[in-house]
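Excerpt of the complex: some chains, original placement.
Labels for the chains are A, B and C, by order of writing; each one numbers its residues from 1.
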Amino acid sequence: MSQMILILNGPNLNLLGTRQPDVYGKTTLGDIENSCRIRADFQGMKVDFRQSNIEGELVDWLHEVRLSHAGVVINAGAYTHTSIALMDAVSSIELPVVEVHLSNIHAREEFRHQSYISRVAIGQICGFGALSYELALDALAAHIQNS
Amino acid sequence: MSQMILILNGPNLNLLGTRQPDVYGKTTLGDIENSCRIRADFQGMKVDFRQSNIEGELVDWLHEVRLSHAGVVINAGAYTHTSIALMDAVSSIELPVVEVHLSNIHAREEFRHQSYISRVAIGQICGFGALSYELALDALAAHIQNS
Amino acid sequence: MSQMILILNGPNLNLLGTRQPDVYGKTTLGDIENSCRIRADFQGMKVDFRQSNIEGELVDWLHEVRLSHAGVVINAGAYTHTSIALMDAVSSIELPVVEVHLSNIHAREEFRHQSYISRVAIGQICGFGALSYELALDALAAHIQNS
């Protein structure tokens, strides 16, 4: 049976494709979801793709999947840099979590260099646009297989 | 036809008039809404006045109005100083946004001097109580007219 | 008639007992609620016990009880360290508020040493697990009695 992967998207990612295209490109979140489904399918995994602008709802969802899913890919958007609550949520569920970002956050404003989520995630992939998600799925698949 | 302006109020502003009157005065949020409607009317604009204590709901509302409204006046309250998500929302919608504060935030605690929203707003008006909102509507009207 | 005390719990505390047991122990939030009810009963108080992962909902609840309740015990979890909104909510309601933490936050990561809530609470109790809540109820009862 396929394993379910939660792909969690944080604030403002719903506007993707319309918002600051020079930084994030023209791909929409729907496009990313599609690519993820294809890639996941290829890895024998299923995708549970969600987005919320509410920090606490992202926390809720992480809790919700902790027994039913096999792993998480998280792009917490701006909450990456400010949310200790999300960091605590990631460390409180016992699932492997991979952090992704569309843009290279380390090449942007100083306050985007820091990530609370990085402290508790397996690894981070950033800067490759939608491809960041697909690489994260690959990394997660490999991680799950080796555990 | 009148242009619609979103006036967005952040956390704790619903208590206005009851909360720390030495800092914020006795005017309620309802009073401010009324003054804004009168002033907007005078400028040939309509007001869509909202308040939420939830950061993500404020983000949602900014997204919601980005095609239907002509501009935004935002008093993000305490989220002013901590929310990169709101800053990203402001910069992702392509509307003119004016930042207001009832009190002079630069004369209060150190952690209230910094504003993420200022980095992407047209300008900031603070320290004049309810009048801050009215001046912001004037500034927004002038900005829209000149664009 | 018994006085009502709001016991407010922030993000991730719903997972208590399952999450990082070496830091927080095996007690669940339900266990804590029970202990609190017994202790409150002993003090002639009633307990209104709530938990949310959403910062704004915690703010809402503080507003909601400001006329009906006699005091608040708050464990804001990760929001302790990042939420000026919660700090403003605490100072805007005119109720006595006691801050609690299960673990000794001053002995953990540097970013957990700072508390915005401490600036406006009566006092802080941390490090005693579920007992922190009971001691807080005692402190609150004494405070209310002496006011």
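One rule holds in what follows: a residue touches a chain if its C-beta (ideal position, glycine included) is under 8 Å from a C-beta of that chain, and two chains touch if they have at least 3 such contacts.
Not measured: the values here are computed from a predicted model.
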Whole-complex copies, counting every chain including the 3 in place: 12
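The definition used in the following text is that only the chains that are shown with their structure count from here on.
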Rotation in the CA alignment of chain A with chain C, degrees, nearest 5: 120
Same-site or different-site touching of chain B by its copy chain C, using the half cut: different
Averaged-CA centre spacing for the pair chain C and chain B, given as whole angstrom: 31
Touching two or more other chains - residues of chain C: 54-57, 82
Chain B to chain C touching residues, read off their complex: 10-12, 14-15, 18-20, 52-57, 77-79, 81-82, 111-112
Partner chain B, residues of chain C touching it in the complex: 54-57, 59-60, 63, 82-85, 87-89, 91-93
